[in-house]
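Apart from one protein chain that is not included, each protein chain of the complex appears where it belongs.
Naming follows writing order (A, B, C and D), and every chain is counted from residue 1.
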Amino acid sequence: MFELLQQSLFSGLLVGSVYALVALGIALTFGAMKIINLAHGELVLLAAYMAYVIESRTGWNPYAAIPLAFAVTALVSIAIYLLIERIREHRELNSLILTFAIGVILTNAILLVFASDVRSTNSPLLQDAVSLGSVYAMNSELLAFVVSLLVMAGLWWWLRNSWYGRAVRAVSSNRDASMLMGIDPRRVELAAFIVAGILASVAGVALYTMSVVQPALGPALTVKAFVVTVLAGVGSIPGVFCAALLLGVTEAMTVTLASSALQELVGMVLFLLVLFFMPNGLFGARARRG
Amino acid sequence: MMRNLPAAALLVAALAIPLVFGGNGYIMGLMVSGLIVAGVALAWALLGNLGGMVSFGHAAFFGVGAYTSAILSAKAGLPVPLSLLAGALGAALCSLVMLPALRLSGPYFALAILAYAHIFKILATELSSITGGSAGFQRFPTLPTIAGIDFSSRTGSYALLVVMVALCALVYRAVKRSHVGTALRAMAESEDATRVVGVNATLLKSWMLLLSAFITGLFGAMNAHIINFLEPDYAFSGNWSVLPIIAAIFGGYRTILGPVAGAVLIYLFDQIIAKELLPVGHQILLGLLLAGMILVAPNGLFGLFQTRRKGAPHAAA
Amino acid sequence: MLRLEDVTVRFGGLVALKEVSFAMGEGEILGLVGPNGAGKTTLFNTISGLVRPRTGRILFKDREIGKLPLHARARLGLGRTFQIPQPMHHLTVRENLTVAQVFGAGASDPARIDEILEVMELAEHADRDAATELALQELKRLEVAKALATNPALLLLDEVLAGLESHAKRRFIAKLRELHQRYALAIVIVEHDIETISSLCSRAVVLNFGELIADGTPEEVFRNPAVVESYTGTADA
Amino acid sequence: MLEVRGLRAGYGRINVLWDVSLQFPTGELTAIVGPNGAGKTTLFRALMGLVPHQGEILLDGRPIRGRTWDLLEAGVVMVPEGRMVFKDMSVAENLALGAYPQRCRQARARNLERVYALFPRLKERHRQLAGSLSGGEAQMVAMGRGMMSEPRILLIDEPSLGLAPVIVKEVFGIIRRLKAEGVTIGLIEQNTHIALSVADRMHLMRSGKVLLSQDAGSVDLDRLHDLYLARESGQVQA
Partner (left out) sequence: EEIAIGAHMPLTGSLARSGQAFNEGMQVAIKVFNESQSKHKIKVTVIDDESQPAKAVTAVEKLNSDGAAAIIGGYGSNIVGPASDTSNRLGKVYITGGAVSDELVARGNTHFFRINNNAGYQRGVEGLMQELKPNGISIVASTREAPALLAKGLEESLTKLGFKVTLHPFDPAITDFKPIINKVKLQDKSEIIFMSAYENDYVGIIRAAKVLKPQVKAIVGAWSLATPKMYSDFPDLMQNVIGTTFLPFPVEVKDEEGKKFAAVYKEMFGKEIEYASTLAFVETMVLSEALARAADAGTLKSGGLLAEMKKTDRPSPLGRITFNAVGDNPNFALSMGQHRDGKIPLVSPAASATGKIAYPALPW
């Protein structure tokens, strides 16, 4: 029994780290700009397919695809922002619909270009098993864990130490007042979207190396990421990481102790419980105002 | 008189369609599906517009309505008209479980409802002794023949749905025009301000959730008896959450007729025009249409027609 | 009419109100003054139900209202304004008043609303969108109008006169007097302008760091050394 | 020197300013008074590029094309009413944002100390969300935030609004000090007496027009009074 739990705890942590990677981009645009980018899952997916393109064409390690993936996701991300920027009324609701529409467009574009086949890495190096004591993992999973830790730290540092982080939040808090501070709202928001693009590109490549991708995956990724974001509490980047790990572990434990058919159920119940009893999320310090 | 023009036009169109296409099962089938979406879109818009709550999970009510009605009519032998009502009530009852979510605002509420939809879907899969599990549930009665009208025929279903959509629209209108409607409109963005003048915000919002769930459940139940097959993936499909949102926004979710017209138009556009142009991936056109609409006419099709009411929100600067 | 007994409010480590007790009678106009952050708005929030006190009782019309929800207190006849105006969004000025009247006073009376619009000099703005098309002073008048529409017995006014130029201020004060007479209103008013308090109120209480430090006629209160030190400062700066 | 010529501005369907022309001479304090709804705030907002407008705005004789953030870099800063703080950010973050323009980022720590010294209450509450501050405290944040950016030209909208008398005195002390340091100041103030005590020149606005412009030393209070009450109209130069 102990061995069983040990392995599932470990697996849960690794899966959680990918949830975190996917969630960070959403957490950034939502936490900072109150804009939920419903096309974020598709951005991640797009990056994953770039990894597939690079791997299948050149045989290189999928991680070599990060520059290409970044170029593509950043472009799409910028396009998304330029469209959102044109919305004047009811920005929060309308941007939701707009990004949803963009997600539909991307999903179908991916379907048209890459067909509905399932894709995943073939690199033996990444797929090889490693054991840490009595627990096992794929190389790619450990790598993704480390990458997600680094990315999280990087993002956290950026939001903390660059003027952008504060500025983005100021813009979403009060646009006019932020302009009076000398902030160019478009510039900082665009920067946030580009960073979200970077995050998506890394997440996509990591996803490709340790899981299976297919065109219809986008919305599921977005929802999971958003659940993690809310679980964490808006505005807390380390919180996203912890919440993602918690979700991963909870799911793995459900599989081990009960049935794998209940995994999603337990995840959702956990989410609701947190939402009702800790409306600010597990790590969100800020008051949520109506 | 001018104000009722769109409504009159819609009514004429609704009457004309069976006269022109009555023999064409395909068109009538599309209309029926479109009207189902229209009903849910209306319910969604009611909650969104009056309750100020954006829901991502109306599939929950839709599915519960469908299963409740199907199971009661098949296993308990309830006559279908009653089971439809029971389905609607079942959905409303389910929304009681969601009342705690009313404390949440904006995206938090939307996501909480989505979580509920997931949970109900998984329950429907797991409680296979009642629901038939993922294998699905079939062989339950179709819509009955009453007073010589066979409601299970395409034209019969169509007539039923037109009447139901119209009834729900009237209820919606009555609520919206009442003082309750005015108070609800304000509550979305200024809850404290409304409460200190004596509005019991929680209660009013609860009523809206209940009403919206009721309507959605009703249409879910009708759809079940029209399609005559249920399985969790279908009854609780994300489509029942997403399509109505698209339709409502497209038509103008702050209007009453917008969601209805939006649903039918979007559905027909997607199925007739988009599918013709792009057999695979035709939803890309839907996406483009929706994105364009939000950018060009954020208040939807009907919002475009409506002369801007004095004092309506407008963009400053 | 209104009685507070040992009301204490905390925000985390901060004691915003410390065992505050006072009572006021029917038809009284009470001035509530004190330095910034003394707890005046918090006191209003506590009475109207936005903030739950840690300890203490609040009695209104001889009824304990400490556990009642916001809307119930409003229906009992507690009207209040917000220091930072909070109009009801998406509604016109007139609709704001209608909602307040229907839900707060329990009856619909368009004539009365017209009257309030007239009195509060909002008639010309009646059909503007309250949240996006009014300037600050208009919003403040709307605050008072909304509270009046609920047909209150007690009106809590939080700095409704701040920022008015002197003539407008005088006009407003006269109006308040008239309302007070006509509807037999009891009023608690927060104001930083000593003159206003002196001319309008028969009695004033002073809060400082959440504590009630003085209670009496405005003259008495403003002569109180503690008040002078913490609030008015020396006569000339 | 900041100058406007023939400024027209408004909100959507409503026009508020009608051909307003006035100057904020370098190193002087220019007070603007006038009844409520006269368009004083709108004038400042238009100057800062927050409200669409027609007419010319000149900074040191050169026309500026109203990009708010360029103005900030050039040292033109506005202190809005306390409602315009960043409600869901802490006091410290609000103040830090005041130092956003490139030119004053270096001196952020020093300026923060200065602001905390002037408003000790803000130092106590530096972690509190600005949205939960009392009205007066929020006003202090707005004022402090403006001072974080080392303004060359400072436009202040009703700094005394909602402040206790002691604090009002302090704030005007600060304004005097800033003026002494050579900052050009535009001030909107309801209290004519206080305004006159610090101003070099005074303009009276009414219904979106400047009706009276006078040197502070030679203000005719009766005239002012009359104009407030609208017994007279028309442009008056003194």
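Just so we're on the same page, a contact is a pair of C-beta atoms (placed from the backbone, for glycine too) under 8 Å apart; a residue touches a chain by one contact, two chains touch by 3 or more.
Since this is a predicted model, take the numbers as computed values, not measurements.
Q: Missing chain touches which shown chains?
A: Checking the complete complex, the chain left out touches A, B.
Q: Would you write out the residues of subunit A that touch the absent chain, in ascending order?
A: 3-4, 7-8, 11-12, 14-15, 108, 111, 115-120, 122, 124, 127, 129, 136-138, 211-212, 214-216, 220, 251-252, 255-256, 259-265
Q: Under the stated touch rule, tell me which residues of subunit B contact the chain that is not displayed.
A: Against the left-out chain, subunit B lists 24-30, 33, 36, 122, 125, 133-136, 138-139, 154, 223, 227-229, 231, 233-234, 237, 239, 271, 275, 279-283.
Assume only the chains that are shown with their structure count from here on.
Q: Consider the two chain pairs C-D and A-B; indicate the one with the greater count of contacting C-beta pairs.
A: More C-beta contacts join the chains of A-B.
Q: So, comparing C-alpha centroids, which chain is the farthest one from subunit C?
A: Relative to subunit C, the chain with the farthest C-alpha centre is A.
Q: Quick one: report the Å distance separating subunit C from subunit D, using the average Cα coordinate of each chain.
A: Taking the mean C-alpha position of each chain, the two centres sit 28 Å apart.
Q: Centroid from C-alpha atoms only, then distance subunit A to subunit C, rounded to Å. What do you get?
A: A distance of 48 Å separates the two centres.
Q: Based only on mean CA positions, could you tell me how far subunit A sits from subunit D in angstrom?
A: 44
Q: Provide the list of subunit B residues touching at least two other chains, using ranges where the numbers run on.
A: Only 192, 313-316 qualify.
Q: Please list all residues of subunit D that touch 2 or more other chains.
A: Where subunit D meets two or more other chains at a single residue, that happens at 11-12, 50, 132.
Q: Going by the contact rule set out above, which residues of subunit B touch subunit A in the complex?
A: 54, 100-101, 103-108, 111-112, 114-116, 118-119, 122-123, 125-126, 191-192, 238, 242, 245-246, 249, 280-284, 286-288, 290-291, 294-295, 298-299, 313, 315
Q: In their complex, what parts of subunit B are in touch with subunit C?
A: 179, 182-183, 185-190, 192-201, 310-314, 316
Q: Once bound in the complex, which stretches of subunit D touch subunit A?
A: Residue list for subunit D touching subunit A: 48-50, 67-69, 71-73, 77-78, 80, 84-89, 93, 96-98, 100-101, 105, 129, 131-132, 145, 149.
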